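Working notes, beginning with the structure itself.
Removed: one protein chain of the complex. Kept in place: all other protein chains.
Presenting subunit A:
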Amino acid sequence: MSSPAETIRQLNSARDIVLRDATIYPQVVPGVLPVIGISTPVEQRRWGADFLAETFASPVINAEDKQKMCVGSGVLDTLGSYLDRKAQVGDEEDPAVVKSAVQCAASVYPLVFRHTMSTSNDEAWKKMAAIKMSILRRMDTAPFGVRICCVKFVAMVVQVQTPGLIADPRRQEQNEVSLALVPREHAVLKVGNLEAEASGLLDRLLYVLQEDAEDALLVTATLNALSFIVQRRASISNKILGTVLNFNPLKLASRTMSGRDKISVRSMTRTTMTFLLHVLKRNPHHTLGGRIQQHVERLRHGLIQAFSDANQLKRPAPDDPTDGLDDAKRQRVEEAASAGSATSQARIQPSTHIPHGSTVAHLFTLSEDKAATSFDVTAIPHNLVAQLIPPLMQSVDQASFDEAINIVKSRYLNLSKQPPPDAADAARAAIGDDEDDYDPSMTMGGDAEQVLNRLDQMPPEGFEGPGIAIGPFKLPTPAPLTDQEKNEYGKDSVTHVFETLAEMDRDARQKGVKKLELPKGFSRAPVPNHDREGWLALITRLATRSQFELEDGDAPVKQENGDRALTKKGSNFFPSAGIRESLLNYVMENFRARINVAISWLNEEWYCDRVLQEQKGTRGSEDTTPTYVSYTIRLMDSLIPYLDTKDNRVLIRLVSEIPSLPAEIFPRLRKIADDPERVNLVVQALLYLVMFRPPAREAALDALETLWRENEDARKPAEKHLAKWRPGVVEKGLEDKQEIKTEA
């Protein structure tokens, strides 16, 4: 045989060929086996083990070919010989060879399992069992590099020997190999035994996590290997997850961690977090989702804490200054030093010009030091000042003192010259000095036009010689508005107000019925927030109260008229009448829904009338509420034609909730009853007043009686109620009525 190096060169070229063409693996693998067998040099065995591991892991060879290769050729024997070298030859196998052999065994295991399942031939299965025993034996003692591969092999065994999901029972070859594919009464594969074995092996795997695992290599290898089982084997995933959730790698974190420990703890913790987050990612509604989330958060915090603590240990404790000076003091000293240098600089060049409109303090201030200028000298008692000044004066340098005097002198002169205010200042004052203001539109670069416009308004710079200084710029006051204009503008503003209201109505409709929780009680602000209710309150009060302040001066004149709504719209026009008209229209547009608006408005009117009356001091003999009455009647008159037979609720609500019932209202109610269909409406409203509004009871009964007497159609329903409330009248009956009629 040629030298190992030469052999490997040949083997490598064989590998190159199969890498380029996966279909010839079935020919190459059996041919290679003799060259990599147990009695060949270690280089060849290494190459062979690597090659076999690569071959059976390769995704480009289909499972059928792999299965044939591993069962048909001597692959299993070669693997077995690698693993059992000590028994066969007498010395240990190279860990690198064992490592690759175990990897290969893990890849081969499901293939042999499937082969045994489909053929019931137990020859290959027996070989595989021997390999498995050998691997399990060395799992706890082998070098760590081998042990992690054993972990993966065991994970594979668990995966295969635990029932999984069968995607399609008709197409066996496409299903993932698992115990679920094995028939119950299989001759070789005993389902119960295999499952029990898997369960035991899983416990063995999880043991690593239950112990105070110190070895990051094993822990991370186990976690990464278990991840797939959690995804695919529902029956045992909770068991694994439970163990992982109880696994706390931060237990090992202590203050005296070595570099290796730090790396280990951090790596184990981060791997655990990734493992758990991966579970959550696959299944966001996992039953253990809450616990997983919690555990991940805990680990995250723990990690930060463990390592920030570690950082603190490295630094000398910052809170205890060793030299007795803490940082705050040190900073102050530095600040003072820098401030001192600033003042010395400032003293060199104090301006002889001070801005127009400065105070006397500005005139004499020579320092630009904020601390010095903001110091309130008056806080020092006079006697102290008197004591301080003489020694201070002596210590002042004569030259700088003279300089200071000169500066103040020239400032004073400059001020007294009263420089002509230049146009630039005027323009700046008009536009507003927003040089310093942050303007977001500027940075966007979009509003160059706006900037240009603004610059246009500025006079050209460098144009402000004394010769052509322009006087202060003042816009001419606008001509006073004519009455007509005022009227128009007033109307416009009223329209605006109601447009806003209409918008709110629309919004409310679109958003659906959303009842706002209104604050209860008397002290409800009229516009607590910008909603419909608040806006309505505002409008009604604008309509009713707006004239109070304005009219104080000529109140008597107005009150002579008695009805403010009808006041002549003179020079102090206020569009309250317009608002009232619009309000009335607004209610009438949809009176069924907006009857509450009408009621609150009329309440306001009534209240204002009363307040005015009190102001006038005419409270006494009778309450006069002229505006209220006139608008109530107007509302009734507008409403009556539209009332429907089913509108009894609207009518009852109106007559029961307005603050007082003027006498004029009853004839109008009776008039509704002229329509035979609406008789009941009227009678019910009157009955309600009789029953629940005692102050208006008599008036309502009178109306009812009149109705009974005069209206044929209403007689029957009215009689029923009259009989109860005014029995005498009904008993006297019609002759009375006749009399009245004749009288009338």
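By our rule, a residue touches a chain if its C-beta (ideal position, glycine included) is under 8 Å from a C-beta of that chain, and two chains touch if they have at least 3 such contacts; residues count from 1.
Operating definition for what follows: contacts and distances are computed from a predicted model.
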_Complex member absent from the view - protein name from UniProt, among "glutaminase", "GPI transamidase component PIG-S", "Isoaspartyl peptidase/L-asparaginase" or "protein-serine/threonine phosphatase"_ = "protein-serine/threonine phosphatase"
*Residue of A:H115, A:K132 or A:R266 in touch with the missing chain, whole complex considered*: A:R266
*If the hidden chain were put back, which of A:P143, A:P183, A:G289 or A:P727 would touch it?*
A:P143
*asked:* One chain is left out of this view; which of A:L19, A:L165 or A:A234 touches it in the full complex?
replied: A:L19
*From the list A:S178, A:S227 or A:T243, which touches the chain that is not on show?*
A:S227
*Which subunit A residues touch the hidden chain?*
3-5, 9, 12-13, 16, 19-20, 22, 39-43, 46, 53-54, 57-60, 89-96, 103-104, 106-107, 138, 141-146, 148-149, 152-153, 156, 215-217, 220-221, 224-225, 227-228, 231-232, 258-260, 262-264, 266-267, 270-271, 274-275, 277-278, 281-282
